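Excluded from the complex is one protein chain; the other protein chains are retained at their positions.
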Amino acid sequence: MENKVLKEQVEKLAAQVNGEVEEIIGELVLKVKASYVIETLKGAKSFPNIPCDFLHDLCGVDGVDHLEAVYQLTSLRGPQRLRVKAIIDRENPVIDSVTSIWQGANFLEREAYDMFGINFKGHPNLKRIYMWDDFEGYPLRKDYVTEPIEVRNIVRTRIEGE
Amino acid sequence: MDALNTINNVFLIIAAAIRSLFADPHSVWANLTMDVINFIIVVIIVVLAALILILLERKVAGWTSQRPGPNRLGPRGWFQTIADALKLMGKEDITPAGADKFIFKIAPMIIFSLPMMTLAVIPYGNGMAPINLDLGIFYFLAISAISTVAFVMAGWGSNNKYSLLGGMRAVAQMISYEIPLLFSLLGVVMITQSFNLGVIVEAQKTVPFILIQPLAFVIYIIAGLAEVNRAPFDLVEADQEVVAGPFTEYTGLRWGLFFLGEYGNMTAVSALAATVFLGGWQGPAPIPGWVWFWMKVGIIIFFMMWARWTFPRIRIDHLMHLAWKVLLPLSILNIFLTGLGIYIYRLVMGG
Partner (left out) sequence: MTIEKTEELLLNMGPQHPSMHGLFRMVVNLEGETVTKIDPKMGYLHRGIEKLAESRTYSQFIPYTDRLDYLASPHNNWAYVQTVEKLMGLEIPERAEYLRVIFGELARIASHQVCIASTALDMAGWSAWSYAFRDRERICDMYEMTAGSRLTVNNMRIGGMSNEPPAEFWPALKSFLDDTPEMLEEYNGIFFGNEIAQGRLKSVGILSKELAENLSITGPCLRASGVNYDVRKAEPYSIYDRFDFNVPVRYGCDSYDRTIIRMDEIVESVKIIKQAVRDIPEGPIMAKVPKVIKPPVGEVYHRVENPKGELGFYIVSDGTTKPARLRIRAGTFINLQMLPIVSLGWKIQDVVAIFATLDAVLGEVDK
């Protein structure tokens, strides 16, 4: 499989950033701590010959005892694919923003912030993207309680001057 | 031949009959009565034109874009506009809270009254101009220029940003296009030595001016389209960008007045084109003059609708380029060529 060459590179990178490499259904997954995410992604972007330089997707996942930011990396110049998972502390969900590497992370990080409350440090405009600004709670977290509309009464109040 | 003449002059005969009811057919009271009747006729023309044209527009739209168009109410959907007009009358009349009420309310009335004023000088047949003005073309253009003000009033009075943008666009567009419009007509005026529309029609007895002034006709049609805000120059009411421009906040009959005004203006511009370039009521018998006139107007209106439903909307900077860099030089060139032609003609004919 073409994963062979990539796997070598990923393992080398994993050693640098204290990450662990798995292979799930034909795809390499690199798990790192949140603090290493910029280093990891920069490393993945500059793999020799097979750079994973296209941020395909970024999403949050609730792992019950921790949160994850999942980066799907691909390339426009080859079949290589890599999934980077950054483990984030649930109590203090802070991670570095990757908007400095890919501008395309802008909306995606806002969405992850909106849905999981992950704070992306260094994001230019970290606001809720789908829900309204004064919405409380993070809907896609497992501990979010979905109540009927009558109970929650989510009626948006209009802020003066809007 | 007598019967034909009778049909040709049927309106004149009726007018004479009404005048003969008075002791002195040319007394002040007789003139006043005739003026009132003329006025009513022009109002009827504007309203009827709107009613018919709206339906026609939708039919043409259907035909151009390969769909049926209105086809439910009455035979082949012919009553659709009447139903729509009734519905409009039943609508609630809303004035926005922050609107400048006086300006907001008076703007549609001005727009509606303008085509009536302009249509009053058009000769509909031999001797059938409601008002026979010596400065006919001049009057026509002066009056139609007022509609710019009305659009700005509507745009400003509505207290809506879309309306304001639309109003500003109206100023930019209509003032720019007034100049080529005016200049394109000057060639004809130079040839006939008269502003009177009746005289201009008489002068086209042998050859309509479209053959002598083809460039002027093309410029007139383009500038006229822009002047009445028809696509591809409908930036004022561009629904994809400024929702409906100055009309955004209007409802019910006030909005209907804008509509009447729009179609009335369209009729007026087409009527002027038919008069100045296509020979007005002149045409080979056995068709009466006033039928000829309306047929010519109809052709121009059809062309306008056809263009509207085919072309996409032009961009505002392209619009300005077209007016100032293409149409204006061309119209000046046309005036120059006409002058040269007249000079040579006189030289050759020894006049």
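Labels A and B are assigned to the chains in the order they are written; within every chain, residues are numbered from 1.
Basically, a contact is a pair of C-beta atoms (placed from the backbone, for glycine too) under 8 Å apart; a residue touches a chain by one contact, two chains touch by 3 or more.
Predicted model only: the values in this text are computed from it and were never measured.
Of the candidate positions B:Ala107, B:Ala231 or B:Leu330, contact with the unshown chain belongs to B:Ala231.
Among B:Asp35, B:Asp134 or B:Asp239, only B:Asp239 touches the chain that is left out of the view.
Where subunit B meets the omitted chain, the residues involved are 61, 64-67, 161-162, 164-165, 169, 231-232, 234-235, 238-243, 309-318. The chain not shown here touches subunit A at positions 24-25, 27, 29, 53-57, 59, 61-62, 70, 72, 76, 79, 83, 102-108, 111, 115, 128-132, 139-140, 146.
Throughout what follows, only the chains that are shown with their structure count from here on.
Taking each chain's centre as the mean of its C-alpha atoms, subunit A lies 62 Å from subunit B.
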